[in-house]
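The complex appears here minus one protein chain, its other protein chains still in place.
In order of appearance the chains are A and B, and numbering begins at 1 in each one.
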Amino acid sequence: MAAQNLQSVPAELSPEEEAEAQAHFDRVMAEDSRIEPKDWMPAAYRKTLLRQISQHAHSEIIGMQPEANWISRAPSLKRKAILMAKVQDEAGHGLYLYSAAETLGQTRDKMMDDLIAGKARYSSIFNYPALTWADMGAIGWLVDGAAICNQVPLCRASYGPYGRAMVRICKEESFHQRQGFEILLELSNGTPEQKQMAQDAVNRWYAPALMMFGPPDDDSPNSKQSMAWNIKRFSNDELRSRFVGMMVEQVRVLGLTLPDDQVRFNEDTRKWEHGPLDWHEFQEVLAGRGPCNAQRLERRRAAHDDGAWVREAAAAYAAKQSKKTKEYAA
Amino acid sequence: MSPHGNPEVPASSATEINRDAQKVSPAVVSTSSTNDRPVVEPVETHDRGAWGLWEVFVRSSRGLSHVHAGSLHAPDAAMALRNARDLYTRRNEGVSIWVVPAEAIAASDPDAKGSFFESPQGKDYRHATYYTKSEGVKHL
Partner (left out) sequence: MSTPGTNTDATETTGHGDISTGVAGSGDSNASATRITPGNALRPEDIALEVRTGLAEPTEDVAEYALRLGDDALILAQRLGHWISRAPELEEDVALGNIALDQLGHARSFLSYAGGAWDKTEDDLAYFRREHEFRSVQLFEQPNGDFAVTIARQFIVSYYQFELYRRLTESKDATLAAIAAKAVKEVDYHRDHSAQWILRLAGGTEESRTRMIHGLRLMWPYVNELFQDDDLTNRLAEAGAAVAPSTLREDFDRLTGDVLKEAELEVPDVPAAPGGGRFGKHSEHLGYILAEMQVLAREYPGAKW
């Protein structure tokens, strides 16, 4: 057996070998076991994962921006520290996810280039502006809440590195939603103006948060395959309904309301239902026609371009040092 | 630099800081200075500006093994260690870190899974549970 390094490209297989590999893959799926980076996997599985994980990573990185926007203006030093730590965590989460995606044979540079070129997608919710301090609360409570709802089942995703990244992320994010909830709670118990600010933020972020779970099941062609591959564990609508149920409880504690008078628990289906969502708007924002799409990409591009000379300098320095070490050893 | 060191002891003076990437020549680099790891040739850096991929191993507390935590990008070993500290120990996850250039890790071939790991299967006599007649005998 040849030793391999972690980046070895999988060898071409003969038809018989491929059939055997496919059988092994199917067995892993049937047993709900895990696929690891060097395992054979169907090309479509690799592609789907790469797309999903890199989009997830991009969402973390772009998602830093609406909140970073408020670090300098946080109204207390405690809130400033919390927000800074949270936005910084998001950079960390992006990195964990890029790491996981890289094990599928794509470099982070390439993924970053695709993002900056506007070729890659990220969660459309981050194309909405964070207008008031209460948005820090609503983003934490609703957006992170929806994200966690999505992510907890992903801890069991069939692709090992993805699942492991999600475990780490879920652990760290447990504070993200709580700090958002607390911001809203403080505002809600504050002056009438503060309470109004909180309600306004919940009103604006509620629908986009529900749409984070993706299109309705009958309009989500890839979901079925992802479920068969044990990447996705629950359907979009299922998770959305579960999330609405949690929000209904929590919004009462907040002393606020959800901007949806059609929320109800359906006794027959035993599921929570919500009012209609504007999927046209969702598609528009996803297609690049949201309020902040251009701004978000430009900011990422600027950071990347402005940092190019620094990255080059560090690489050049490392090359010089490595050469020196060799000369010294020789 | 001992972020988890004895609070009674003042932090190191500047002269003790290891600022020199070139002194850390093995490709496996550690925050501690034990010598029980294989020495691998330093790996050349690549394109202009692209930082290499490093695998990170974290020891969560003394007495335990280093465990793979994930990976990151860094221009060299010294920066890889620092990036690992910043990225993977923000919540007290570790007391020691190893970083290894991803290219330097040799991995077993997953396709050879069957044969490579077949031999130990069925050799029950390597395990204490195989020896049932001595059950109930004290201190055995």
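The criterion applied here is as follows: contacts are C-beta pairs under 8 Å (C-beta built on N, C-alpha and C of every residue); 3 or more make two chains touch, one makes a residue touch a chain.
Treat the numbers as computed from the prediction; the structure is a model and nothing was measured.
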| item | value |
| --- | --- |
| Option touching the unshown chain, where A:110, A:171 or A:224 are the choices | A:171 |
| Footprint left on subunit B by the chain that the document does not show | 1-3, 5, 7, 10-12, 14-15, 17, 19, 21, 51, 57-58, 60, 64-65, 67-69, 72-75, 78-79, 82-83, 86-88, 90-94 |
| Contact set of subunit A toward the excluded chain (per top definition) | 31-34, 61, 64-65, 68, 71-81, 84-85, 87-88, 91-92, 94-95, 98, 133, 145, 148-149, 152-153, 155-156, 160, 163-164, 167-168, 170-174, 177, 183, 186-187, 190-191, 193-194, 242, 246, 299, 302-303, 306-317, 320 |
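The criterion applied here is as follows: only the chains that are shown with their structure count from here on.
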| item | value |
| --- | --- |
| In the complex, subunit A residues that touch subunit B | 1-8, 21, 36, 38-40, 88-89, 92, 95-96, 99, 102, 107-109, 164-165, 168, 172, 308, 311-312, 314-319, 321-322, 324-326, 329 |
| Of all residues in subunit B, those that touch subunit A in their complex | 21-22, 25, 42, 44-51, 53, 55, 70-73, 75-76, 79, 87, 90-91, 102-112, 115-116 |
